[in-house]
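Pasting a structure here, questions to come.
Apart from one protein chain that is not included, each protein chain of the complex appears where it belongs.
Entry: chain A
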Amino acid sequence: MPEKLLCASSDISETTAKICELEGVEIGVIRHKGTVVAYRNVCPHQGGPVCEGLKMPKVCVEFDEERRPLKQSFDTDEMHFVCPWHGWEFKIETGEALGDPKIRLNRYKVIERDENIYVEV
């Protein structure tokens, strides 16, 4: 598979996805847990710019010993892209939709080499 230059390593961060355009296709790329992930910037729901929304952690519920909810909390170990159009959430690590892991973002294989980010297309 041919590699295409996406951007410089210094262009990307852990906080916000950088949106790059490659042959007319927008790709969101972000540094996450020590690796670089890249997804097509199109939500599988209705086509929203999924990588441009908020980054939010998973919401959890904590129970007491009788399974009564105590409180809600954020699990910052699992961060999500939230599509700004409708709020569909996807794990940044895998691209899986929270509501149904069969639905995934379109992921690119990323190569970081010589201070540059390449994707296989």
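As a convention for this text, contacts are C-beta pairs under 8 Å (C-beta built on N, C-alpha and C of every residue); 3 or more make two chains touch, one makes a residue touch a chain; residues count from 1.
Rule of thumb we're sticking to: contacts and distances are computed from a predicted model.
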Leaving aside the chains on screen, match the unshown one to its UniProt name from "Sterol carrier protein", "Cystine transport system permease protein", "Amidohydrolase" or "Lipoprotein".
"Amidohydrolase"
Since one chain isn't shown, list which residues of chain A touch it in the complete complex.
16, 41-42, 45-49, 52-57, 74, 82, 84-87, 89, 100
